[in-house]
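Handing you a structure now.
Just one protein chain is left out here, and the rest sit where they should.
Letters A, B and C mark the chains as written, and numbering starts fresh at 1 in each.
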Amino acid sequence: MIIVLSRDATQEQMDYIVDRVKKLGLTPHLSKGTERTIIGVIGPEDILRVTPLEAFPGVEKVLPVLAPYRLVSREFKSEDSIIELGKDIKIGTKKVVVMAGPCAVENLDLLREIASNIKKQGVTVLRGGAFKPRTSPYSFQGLGQEGLEYLKQVGDELGLVTVTEVMDPRDVELVARYADILQIGARNMQNFNLLREVGETQKPILLKRGMSSTIKEWLMSAEYIVSGGNFNVILCERGIRTFEEFTRNTLDISAVLAVKLLSHLPVIVDPSHAAGKWSLVPALSSSRAF
Amino acid sequence: MIIVLSRDATQEQMDYIVDRVKKLGLTPHLSKGTERTIIGVIGPEDILRVTPLEAFPGVEKVLPVLAPYRLVSREFKSEDSIIELGKDIKIGTKKVVVMAGPCAVENLDLLREIASNIKKQGVTVLRGGAFKPRTSPYSFQGLGQEGLEYLKQVGDELGLVTVTEVMDPRDVELVARYADILQIGARNMQNFNLLREVGETQKPILLKRGMSSTIKEWLMSAEYIVSGGNFNVILCERGIRTFEEFTRNTLDISAVLAVKLLSHLPVIVDPSHAAGKWSLVPALSSSRAF
Amino acid sequence: MIIVLSRDATQEQMDYIVDRVKKLGLTPHLSKGTERTIIGVIGPEDILRVTPLEAFPGVEKVLPVLAPYRLVSREFKSEDSIIELGKDIKIGTKKVVVMAGPCAVENLDLLREIASNIKKQGVTVLRGGAFKPRTSPYSFQGLGQEGLEYLKQVGDELGLVTVTEVMDPRDVELVARYADILQIGARNMQNFNLLREVGETQKPILLKRGMSSTIKEWLMSAEYIVSGGNFNVILCERGIRTFEEFTRNTLDISAVLAVKLLSHLPVIVDPSHAAGKWSLVPALSSSRAF
Partner (left out) sequence: MIIVLSRDATQEQMDYIVDRVKKLGLTPHLSKGTERTIIGVIGPEDILRVTPLEAFPGVEKVLPVLAPYRLVSREFKSEDSIIELGKDIKIGTKKVVVMAGPCAVENLDLLREIASNIKKQGVTVLRGGAFKPRTSPYSFQGLGQEGLEYLKQVGDELGLVTVTEVMDPRDVELVARYADILQIGARNMQNFNLLREVGETQKPILLKRGMSSTIKEWLMSAEYIVSGGNFNVILCERGIRTFEEFTRNTLDISAVLAVKLLSHLPVIVDPSHAAGKWSLVPALSSSRAF
């Protein structure tokens, strides 16, 4: 961590900061320049992260050097993590896995019809919402447990792996009983109690990126799950909120590359929710970049 | 709602859409132009909102005309809602109410010291976190129930109203037992199960704006609480996420005006979290605009 | 164009607006709903676009139906425009054209060395800046005419087509004398006098997207050039400014698809300036989507 002192920092202020750093068991390195003095701090940065250094008199800014996540980082584990589902499906290899299905599970017949159609086209993971996060309290909120039952039944019948969203820490056990993969939606990416709860299961967790979350925050949310003991996290890029209005969200394709550099976790893309226009989905899905 | 057909929409597609609209009990008005045909739909727009019209062949775009929120709108209730706390504090009038306190409740003595200091400066609402939403799983997560007890004790001793965050639907009852106002944090603005849960209490709810939420989404989240029967909602503008890096968030002062135009609910401002720099807080707080 | 009246619009206000619309030679269609009256306007929307309707009493909002650009639209010309350079290079077909070269032309030898290296790797268009748009007045601003001469000389020697930026309407003639393609940089995308000036040449123009420009604004800037008589416009997606900090800009890959849907003009991608990290460029370049 680098502490940049303000131009008019006093010797007393500087001594106080150096002293605080030392008391935390860290080693400060002073570099006095013509315009600014900077203090480089050597040692585990986490200790310092919780100290509100920027509020100290004489401090202009604080520049972190290390990433705040550990267990999900490439430095912790250099080889790619691969999530295996059943005997055939591996998420995180070069082989493309397609997940598809209706937005919400509406009834058994319709779900079965959709599922058998998409299965013919190579889909191996069936998605469908039983609990739906709706911006309006007046919209259909999903069938709940009944939807989970249909999803499991159709998955079993057709030999498809299933994924569905869980929105409430109280529902984690229920959803885990029925679905193969638990999805954390974009709006709940920083619902930390929910993250903690799914971190206590051993189910694969599909963690969608929040619509205005940085890559760093996204990895920190994955760290929540992993630090609870569940390493089976699949990251999902689904577009970020920008000023552009033609698409519902802006698919941040570079974020996929960034995750591959920074983390060992697998990352998938949701082109449908990103674009918000079905006509863009085929082209957005055809990249061979990763 | 306005449905704009694409230039090459067929008569058959047009008829199908008109038919669907009629079956929903609504009245379509066709305007055929030289370049486009548009269908204006008269009647309760909500019915149509859940139909994915933009996915229909022949449809170019759908333009909603009405706001999706009802109970929180000025049209539903034209006079300002005022939240009364104890005998003296009214939120939503011209009289400024100042809420202050430590980020987290750390121990009883420190909280008491801070609280009595700020009380002398005119603060009437004491805030302090017992459950803390932290981006890192390794940061201090708050004292939980112990923090709530300290908050209540100090509030009682000094005659201060208290506000604290609730992050989990399972904690609503607990937090409501100790605090006067329940805060929904920015990261939980679209945690709909939590909104529903606090909507079933009669406690005043301080609803922070999500860091990349539009004003419309913010009001929709308030609608969740109100539609559960709890009209005691206080909106809180706390800055939005933009490209600017000098401040932690960009305080959207126009949003305060927008809320006053669109809704009867009171709205407050959190200049501290918006700026992220204590030196900007006094100036950001001195506006007399509202 | 759709004019949505406010709930409390008077009959008098409504009549006034209808009257104004008619006087402009357009046909208003009224739809009176239970909550709102909307006026659909049929006829050339451009006439109405310049009238500040939203400032009229009784008007709540105005929703445009048609795109504001004409000559660059797919509706004006349905087949793809292809820009031919020399006998071999065609921009706008399935065949990938790679443009590369140094940020700035620094001297003849270095440029020649770079150019012959990249030529061996299949590059056919040489880029290099003679006039550099620098955020700092103290940075190297480019060699100017001398840089143009080197660029032309190396292009001629090696049989490479050249592209370089023009920043000033006064330099258009000069740059056009030396370079094969004129580049309008992101910061000048809405420098309308410059657009007009290059619209009067017949040179191919590489129009970079402004860093916070919508797709609509980008196409409007292309319309400026085309409306001056120069249809040789190549659009260039180079990333947009968002909250994400890992990459310098967020490459908006969906914008490429959007342009192909909305316009007949060719569109290219600049992965280097978007990412700001050389390590991401190969993967960002490997998409086969378009």
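Keep in mind that, in the parts below, contacts are C-beta pairs under 8 Å (C-beta built on N, C-alpha and C of every residue); 3 or more make two chains touch, one makes a residue touch a chain.
Because the structure is a prediction, the values reported are computed rather than measured.
For the chain that is not shown, the touched chains among those present are A, B, C, taking the whole complex.
Where chain B meets the omitted chain, the residues involved are 212, 214-216, 240, 242-247, 250-255, 257-258, 261, 274-275, 279-280, 283-284, 286-290. For chain A, the list of residues touching the undisplayed chain reads 2, 4, 7, 29, 31-36, 38, 40, 42-44, 63, 65-66, 75, 212, 241-243.
Hidden from this view is one chain, which touches chain C at 46, 49-50, 54-55, 68, 133-140, 167-170, 187-188, 190-193, 196, 211-212, 217, 220-221, 223-224, 227-228, 241, 277-278.
Rule of thumb we're sticking to: only the chains that are shown with their structure count from here on.
In terms of their C-alpha centroids, the spacing between chain A and chain B amounts to 24 Å. Separating the centre of chain B from that of chain C, both taken as means of CA atoms, is a distance of 37 Å. Residue positions of chain B touching 2 or more other chains: 212, 241.
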